[in-house]
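Before I ask anything, let me first share the structure, which is written out below as structure tokens.
Only one protein chain is missing; all other protein chains are in place.
Here is chain A:
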Amino acid sequence: MQWQGYFRKDGRKGIRNYILVVYLVECAHHVAREIASQFREDTVQLIGFAGCYPNEYADRMMNALCTHPNVGGVLLVSLGCESFKRERLEENIRASGRPVHTVVIQEAGGTKKTITEGLSWLQESIPVVAAVSRVRMTVDELIVGTICGGSDATSGMTANPAVGRAFNKLVASKGIAIFEETGEMIGLEDIMSSRAVNPELAAVLKASVEKAARYYTLMGHGSFAPGNAEGGLTTIEEKSMGAYCKSGDSPISGLIKPGDRPTKPGLYLMDVVPDGDPKFGFPNINDNVEIAEMIASGCHTILFTTGRGSVVGSAISPVIKICANPQTYQRMSDDMDINAGAVLTGRTTIDEVGDDIFESILLVAAGRKTCSEELGHQEFILTYKTFTPIGPACLPA
């Protein structure tokens, strides 16, 4: 299957063509929202960073997000005195060939004047971005991420193994698949590292789970609760496998951190747990933090498995929601793209759901809207974090 993607001047290809309105501190949020809300969410989307103090991670994430292949142009909204390096961000976006403009509230003369200036730039730029060249795109050019949220006992029985099957097909088709959450892989250090393409990467994968175990222990998180055993889980390995099986069976080609881009086809682990001692609190305060991190690493779309029933989508990249629990699906079917819970009612198998997910990825890439897109979801959050760069063993040679 092939479809028409959006060709960016930096050579990358997108499956959506959004203009972002980006606030660079919470103080500019309202003005940015007022500007963005004048347009439909399938044209203009709002993202931003709330913090006033500098953070290397947030800076890197924002640069990656504003030059994401699904993004065609960017309006930056600055208060003026925040520490975000807006000139460098604007230069990088411009260097990527995208239309970009910065409005500075303190320089423009306040709320009203900034909104007027922002709106007029957007009105000029929307037709320019809409006229971007279309280009043939195929599955081997796709980057797909997966996460789970609002999990229950069914997640590890239906939706997660089915995503693993879809990831097997994606990797076999020379696409790129990204999975994450090393905090949910405790007990699987050896199982996971045995899938690495070389011994150096195996050591890196193992160390990433040990780092997560240490971080979570310092944050006061336990791993295996009595309720897990009541639900039929016997060991920590088994519990962790319920989430980890989303990665499928392919060899693991590399380890990336948020904002790093995989270099070759294959399956990648994203290490989302900050380096060093806990500094800014929980590694990820909610599911959308992880979604934004996978998008910053180039994901065109995200597979989101849920048992209890999450409704979130995301700015920039469409989220395909896969519901693990048949009762949740019945209650919340408007929000769910795929009913993996049908495995439990005997109407389908894990392999068939895996095929449905893979087909869904292609249809969404070709332009079909996901449920969360139809409903206007465009959640976004970017927080403070600290990372050290990945080492030479992390990416395939």
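Just so it is clear, a residue touches a chain if its C-beta (ideal position, glycine included) is under 8 Å from a C-beta of that chain, and two chains touch if they have at least 3 such contacts; residues count from 1.
Just so it is clear, contacts and distances are computed from a predicted model.
*Asks:* Among "SAF domain-containing protein", "Metal ABC transporter ATP-binding protein", "MoaD/ThiS family protein" or "Acetate permease ActP (Cation/acetate symporter)", find the name that the UniProt record gives to the complex chain excluded from display.
*Replies:* Hidden chain, UniProt protein name: "SAF domain-containing protein".
*Asks:* In the whole complex, not just what's shown, which of A:Lys9, A:Arg94 or A:Arg214 touches the removed chain?
*Replies:* Counting the whole complex, the residue in contact with the absent chain is A:Arg214.
*Asks:* Among A:Glu34, A:Glu82, A:Glu141 or A:Glu189, which one is in touch with the chain left out?
*Replies:* A:Glu189
*Asks:* Have a look at A:Glu26, A:Asp59 or A:Glu238 and name the one touching the chain we're not showing.
*Replies:* Answering carefully, the residue with contact to the hidden chain is A:Glu238.
*Asks:* Looking at the whole complex, which of A:Val289, A:Ile302, A:Val343 or A:Leu395 touches the chain that is not displayed?
*Replies:* A:Val343
*Asks:* Kindly note down the residues of chain A that lie in touch with the hidden chain.
*Replies:* 153-154, 157, 161, 186-189, 191, 206, 210, 213-214, 217-218, 229, 231-238, 241-242, 244-245, 249, 343-346, 349-350
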